[in-house]
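Read the structure below first, then the notes.
Coming up: chain A.
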Amino acid sequence: MLEIHELRKVYESPGRRVEAIRSITLGVGAGELVCVVGPSGCGKTTLLRCVAGLLPVSEGQVRVSGVPVTGPPPDMAVVFQEYGRSLFPWMTVRQNVELPLKEKRLPPARRRELVADSLRAVGLSDAADAHPWQLSGGMQQRVAIARAVAYEPQVLLMDEPFAAVDAQTRADLEDLILRLWRDLGVTTLFVTHDIDEAVYLGQRVVVLSSSPTTVMEDLKIDLPPERDQLTTRSLPRFGELRGHVYRQIQRARGER
Partner candidate 1 sequence: MIRGNGLLARLGYGAAGLGGLLLLMEAVPRLGLVDARFLPPASEILATLAGELATPELWIALGETLRGWAVGLALAFCAAVVSGVVIGVVPGLRALTNSTVEFLRPIPSVALVPLATLLFGPSLGSTLLLVVYASFWQVLIQVLYGVAAVDSVAFDTARSYGLSAWSRVRHLVWPTALPYVMTGLRLAAAVAFILAVTAELVIGSPGLGAEIQVAQSSGAVPTVYALIVLAGLVGIAVNAGVRLLERRVLAWHPAVRAEAAS
Partner candidate 2 sequence: APNQGSGTSKVNAGVIAIVDTAPIHLGKAKGFFTEQQIDLTITPVAGGAAAVSGAVSGQFQFAFANTTSLLTAKQQGLDVKVVANGVSSTGEQGNDFSAVLVKPDSPIRTAKDLAGKKISVNQLKNIGDTTVRASVRRAGGDPSGIEFVELPFPDAPAALQNGQVDAVWVVEPFVSQAISQGARPVAWNFADAAPDLTVAMYFTTGTTDADLTRRFTAAMRKSLEYADAHPDEVREVLKTYTEIAPEVIAKIYLPKWPVEVNRASVQTVADLALADGILNDKIDVSALIP
């Protein structure tokens, strides 16, 4: 579904040249859920934006369903790390979530249903008529998630989507994403800096090295497919995988 081939990205600005990504090759099969972890500033966001067709690549290629990406592919939803800036302040929460659905020309009844469902799923039914700037950081982030969920995408890209919410909410949202992925078969690329989360959610965890960025490890998570916050996390294998990823990231950071 997603094929990333020898992707390289260099930011050029006057007086500063940053090789954000040296070379990344990575494939995500249809209906797969892959988590990406890596040290801060290693190029995770950059990778995501290249996949989303929002950023031109410097070298290499990205394909979605076999088609080279030049602009944002259809049926793809993105949750941005800068959740605050990705909500439109002139719209209410409801309108923000509904907008992409209108674009999809869904009938109003179906739209209402999707909006209500997704807002309920992220626990924001009460805030539907508030404007984003009347919400707390975590609530804003959940609006962005609700928007992506309501969109029912085929490909879902998420950039540290749970960074601003508390542990319990985070667990709920993790299960929401798992449910979505399982029920609708959404191909998901999930960037996080929480190793537990990566291991808990992913079928695979991709560890990026720090700059110059390459894929350090592409780890298959051999946990049972049915996951559960309590039992999965207490499996010994979970602890092993977690520890393994942790050491890898430490290695990644150490190398710089």
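For anyone wondering why these and not others, all candidates are chains of the complex that A comes from, given by their letters.
Here, contacts are C-beta pairs under 8 Å (C-beta built on N, C-alpha and C of every residue); 3 or more make two chains touch, one makes a residue touch a chain; residues count from 1.
For clarity, every value in this text was computed on a predicted model and none was experimentally measured.
Engineer: Which touches chain A in this complex, 1 or 2?
Structural biologist: It is candidate 1 that touches chain A.
Engineer: Hey, which residues of chain A end up touching candidate 1 in the complex?
Structural biologist: Checking each residue of chain A against candidate 1 gives 49, 52-54, 71-72, 74-78, 80, 82, 85-91, 99-100, 102-104, 131, 133, 147, 151.
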